[in-house]
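Worksheet for the structure shown next.
For this depiction, one protein chain was excluded, whereas all remaining protein chains were kept in their positions.
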Amino acid sequence: MPTLNHYLLLAILLFGLGVTGVLIRRNALVILMCVELMLNAANLALVAFGRSGGSLEGQAFAFFSMTVAAAEVAVGLAIVVLIFRHSGSTDLESIRLVGGGAREEQ
Amino acid sequence: MLTLILISLAKVVAILLVIILPLATLLTWVERKQSAVMQDRLGANRADILGLRVWGLFNIIADGIKSFSKEDWVPPFANRFLFNIAPFVGLFAAMVTFAVIPFGPPIHIAGQEIALQVADLNVGFLYILAFGSMGVYSVVLAGWSSNNKYAQLGAMRGISQMISYEVVLGLALVGVVLVHGSVRLPDIVAGQGEHWFGWIPKWGVFTQPLAFLLFLPAAIAETKRVPFDIPEGESEIIGYNLEYSGAKFALFLLGEFIEIVVLSALLATLFFGGWQVPWLADSGFVFGNGATVEMAPLVVTVLRIASFLLKVVFFCWLQLLIRWTLPRFRFDHLLRLGWREMLPLALLNVVVTAFVMLS
Partner (left out) sequence: MEGILFVLLSVLALGGGLWVLLRRSPVDSALGLLTTMVAIAGHYMLLDAPFLAAVQLIVYGGAVIILFLFVIMLLNLRQDRLRARRLAAGRWVYALAGVAVLFCLAGIFLAGGTSGAVDAGPSGTVEAFGEALFRRWVYPFELTSVLLLAALVGAVALTRHAAPKAEDKA
């Protein structure tokens, strides 16, 4: 019988994976995916907390966070497409907006 | 616990062996015959066993043997794993959708009530939407793993089409859910057992005509068949299953036919009363003018299951008829139809239904 601690542990590990992904990957798409991973970890924790607290609040929070995540992905992907059109790559390292547009890949 | 598992297993086997697989395999032959009839041809009739032809029914077996004995070709630069699982994903998504469809009234055996439905889920039609959308992965994986630009373009057309029409599909169903006040399919079917003035059954097609008119094309778009077959376009353009051959290609076709059967069952359940027979109550026929015909419970149950099967067969036929009647859409027309015409209508339907239900 899993307890709240188990769910929290799982959520922490998933969140950690998400953080690590955002830090080590350079493909904008994969970074967005890792952000989704973190959001989901948070949702899982919310639902587990709600369950142990005896109300539907956790689930409602998770529901709203899902809608926010969906909106975020729509806009995020639109930006990625824009970046790709601008610099021909989804690699965040190759984009230097401040330095004047796209930089050639070394 | 054990009996419960056994009962569920029996139901799954019954659905697979009585409804889905026989109908889907028969449809492979019916489609050829239907097209032949509509185009003034004879159609498949050559396969024979010892000179026996039975209207070409043996062509089903011949088709099976042919496709399974062909070379199972995997393109050299393909992603083998994804390439191999793609057709199965489609089959799986189509088949599991059937789990929530009630194919008969609850029956009583040895004092136990058994629902003729594999899983009476609380989330009902949301489950259908969830697993219906899993079918897209079959197209995506097939198109991507083939490592072929034409397959990939076909898959992209598939994604755009399927996610566009999924929205319409879901919104059309919202109207039905609003009318019956429940997302559980047994409730929706039970609600359709009532009558107006004792004569007109409260079927979804009468309570939600607009939803039906939106659901049918949207659902056909989900099955990717003519007039919505742009992802595949077998006659001129090339689609996502371009690189497939032999048994795996046959699996794609089988998946398509299973989708037809599932869609027919959905149409019957949501818009045509499911297993309900008009004027047939638990005790027998009760007509609007007060006339009644008493019937044994067993007869009533059999009639109801038969009516469900009949409706499914009818809608399978209707889909074949549509497939061989209409020409294909142009892709921009298809997307415009989905987003600019059907979506606003679906939203309007939801709003109007909600106001009618409130007043």
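Chains here go by letter, A and B, matching the order in which they are written, and residues are numbered from 1 within each.
Here, a residue touches a chain if its C-beta (ideal position, glycine included) is under 8 Å from a C-beta of that chain, and two chains touch if they have at least 3 such contacts.
The model shown is predicted, which means the values in this text are computed figures rather than measured ones.
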Quiz item: Residues on chain A that touch the omitted chain in the whole complex?
Solution: 1-10, 12-21, 23-27, 29-30, 32-34, 36-37, 40, 43-44, 47-48, 50-56, 58-60, 62-64, 66-75, 77-82, 84-86, 89-91, 93, 105
Practice problem: State which residues belonging to chain B touch the missing partner chain. | Solution: 82, 121-124, 126-127, 129-131, 133-134, 136-137, 140, 143-144, 147, 152, 155-156, 159-160, 163, 166, 183
